[in-house]
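Handing you this structure, nothing more for now.
Let's look at chain A:
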Amino acid sequence: MANLFEVRGLKKYFPVGTNLQFVNLKMFHFQMKQRVFTKEEEWVRAVDGVSFKVDDREVFGLVGESGCGKTTIGRLIVKLMEPTEGDIYLDGKNIVKLSKNELKDFRKNVGMIFQDPYDSLNPRFTILESVKEPLDIHRIGEREDRIKKVVSILKEVGLNPEKSFLKRYPHELSGGQRQRVAIARTLIVNPKMVIADEPCSMLDVSIRAETMKMMIKLKEEFGLSILYITHDISEARNVTDSMAVMYLGKIVESGRTDDIIENPSHPYSKALISVVPDIDPDIKRGKIELLGGVPSSSNIPKGCRFNPRCPYAMDICREKEPDYIRVEKDHIASCHLL
Partner candidate 1 sequence: MNYKFLIILAMLGLALLIAGTNIPEKTQNNYLRIAAGQEINGLNPFNPAFNDVYSQFVMSNIWEKLYRYTPDFLDNPAAKGSSDRRIFLWIAEEMPSYKKVGDNYEAIIKLRDNVYWWDGERLTADDVVFTSNLMLKFGIPPQNWVNWSITGDESYVESVQKLDDFTVKYTLKELVPIFETGALMGYIFPKHQWEPIIEKSIEKHHKGTDKISKDERILIASEIWSLNLGKDIKLDEIIGSGPFKPADWRKGEYMRLDANKDYWAKGRILEIDGREYEIGPYIDGILRKVYRSPDISKLAMRRGEVDITGILPSDISEFEKIETIKIEDYTANSLFYLGFNLRRKPMSYLSFRQAVSYLYDKELFNERIYHGRLPPINSVVPFVNDYWHNPNLSKYGEGMSTAEREYKVYIILKEDGFKWSKEPRFNIVDGEVIELREKGEGLMMPDGEVCPIVRLMGAPPEEIPDSAQANIMLQGWMIDIGIPAKYTPTEFATAVDKLSPIDGSEPDFDINTSVGWLTDPDPGYIKDLWHSTQMPEVTAGGNNYSGYNNPEFDELAEQSAREMNPEERREMIFKLQEIISRDLPVYPTNTVTRIQVYRADKFKDWFNRKMYGIGGCNNPYAYMIIKPIERE
Partner candidate 2 sequence: MFKANKLGIIGVVILLLFLFFALFGPIYVEMMGNSYSPMGGMDTSLGINPETNSYAWPPSLKHPMGTDSKGSDIFSQFLNGSYLAFLIGISIALGAAILGVIMGLISGYWGGRWIDSLIMRSADALVSIPFLPLLIVIAAVVGSLHLFTFIMIMMVFSWVGVCRVIRAQTLSLRTRPYIDSARVAGASSSRIIFKHIAPNVIPLGFYELTMIVGAAIITESGISFLGFGDPTQMSWGMMINFCTAQGHTFKAPWWLLPPGFGITLLSMAFYLIGRAFDEIVNPRLRKME
């Protein structure tokens, strides 16, 4: 399979910005209105040099604790923000700098499903308006065709009866239904690639599996590639073909999903997998306890960034950042232990 998508050396730094206070006062008939105090001083290295490849029709997982930068990568890929450094290729074409027309084309080809189904639909739009919007934007089909297309895609994502949803508002729907609407909205323009940013994390456990199944089904039907972002390694295992484990803005291990689950090489991956009880009752491993919490990404430790929490940390880990080591075919990890 050909590489559909590739990310090379991606970096994103944010300035620290905080809204502090606002004041609203009229005094002596003289108005002093709200002031937003901000300061921009230090930088957060949210994504700090990330490279990976996604094949055509592959589901690629990006796994890590919250705050590790995986969501930022998703947003960088769909061009919701500009990378500080690095390149992103879609079909061999660098998408970091695009002209206005190219961008529009790109928008049609790459879609995104957001984590929060409660918030990813405009509360003032009906379901019809929400799902139809991409068609309006890209001027696809006549007015009648658009509505027909909306109805059919609603059917595809399993909202029954389709027509009854058209005039309803998001707040009248359940979380799972909303996420289906969001998926419908994304798929209606036939994208080549979809970024799914923890699409199931905010849903009830009962409907998660169903939603995941539906996504796999749609992937096949629409011929999609999916970049599946999640913090849940068991979810990644169920959905993805390949995956990468991220820690503090860097990939620590990547490869085929099965390879990593069965043979994790990085202590962090090991720790993540060891705490999931239902992975495979046959595999007996000791639980690995992680020490402390995730450090702030504005204050990344020297050396291997995992060293303060690593149970195997050595002197070299505190001095030098480890390189990527090939463990097996398509399976690399970055650790001094290897």
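Everything that follows uses one rule, which is that a residue touches a chain if its C-beta (ideal position, glycine included) is under 8 Å from a C-beta of that chain, and two chains touch if they have at least 3 such contacts; residues count from 1.
As a selection rule, all candidates are chains of the complex that A comes from, given by their letters.
Just so we're clear, the structure is a prediction, and the values are computed from it rather than from any experiment.
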Selected neighbour of chain A [touch, this complex] from 1 or 2: 2
Parts of chain A lying in touch with candidate 2, wherever the complex brings them together: 19, 22, 26, 29-36, 75, 78, 80, 103-104, 107-108, 110-112, 114-116, 119-124, 133-134, 137-138, 182, 185-186, 189
